[in-house]
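Notes to accompany the following structure.
With one protein chain removed, the remaining protein chains of the complex are shown where they sit.
And now, chain A:
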Amino acid sequence: MERAKLRQGEQEDAAAAAAAAVAGGEQHSLNGHCEGGRSKVARCRESPGEASGSGARTPGQSGHSSSVMESWKEERTRSVEDNEMSLPSIAAAYTTILRGLGEDPQRQGLLKTPWRAATAMQFFTKGYQEKIIDVLNDAIFDEDHDEMVIVKDIDMFSMCEHHLVPIFGRVHIGYLPNKRVLGLSKLARIVEIYSRRLQVQERLTKQIAVAITEALQPAGVGVVIEATHMCMVMRGVQKMNSKTVTSTMLGVFREDPKTRDEFLTLIRS
């Protein structure tokens, strides 16, 4: 029952997303990689009641903005050539930063630092270069399996979009397949694509869950992320041992407490 509802909800959202995409021209707004105008990503984080005209929203999926959905198919907004072209300006910016901090960019240890730091930053945001659909396209298999599948302790490294400081932790993903299963490493690749960006942990969790939902139409998806934010550990409040835990439960994981319980118990052990 719930599976049918989920699928129907997705179809509605997909239709709405397609309509919105057509209406909005080239706007793909996830993480702000937006070719024009006002970013729609703010609505990802607003409550469902506030965002108007963003597309149909089914009762079973509260807080599910269509801008999150439509971006699943069209993600890549940066290419390797873009990287090469923007490297000099990013490196120049880092030289300015070194000077602004009072360091001497000509000393031996810092001579090539602007280039290294620029390349490193491009690596930390390489999720913008990849599309989910490229990663997943081949690895969806029809299996007559309808028990929970969990991949846990996936190391995750991201960048805090507010301070440009690393976030790292672990991701646990579980889903209840509906005759279609995914190659296991593809779950880790989905995590990589979304985490190697300027992120907010809540959004990251949701994006991973939505991507799996869209790709497989499973009965349910659960994603739990437990991470340490260097912006809290190295600066600001400086709480060494604090961890932030976020989760997204979709489909039967949201509706059935026993399923959710089983998932949470299995990832804890």
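In the analysis below, contacts are C-beta pairs under 8 Å (C-beta built on N, C-alpha and C of every residue); 3 or more make two chains touch, one makes a residue touch a chain; residues count from 1.
What we mean here is this: contacts and distances are computed from a predicted model.
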Among "Pyruvate dehydrogenase E1 component subunit alpha", "Signal peptidase complex subunit 3", "GTP cyclohydrolase 1" or "Roadblock/LAMTOR2 domain-containing protein", UniProt-listed name of the chain not shown: "GTP cyclohydrolase 1"
Per the touch definition above, residue among A:L164, A:L184, A:V245 or A:L266 touching the missing chain: A:L164
Of A:A92, A:L184 or A:L266, the residue in touch with the unshown chain: A:A92
For chain A, residues in touch with the removed chain: 31-34, 38-39, 41-42, 77-78, 82, 86-87, 89-90, 92-94, 96-104, 107, 109-110, 112-113, 116-118, 120-125, 128, 155, 157, 161-166, 168, 198, 200, 230-231, 233-235, 240
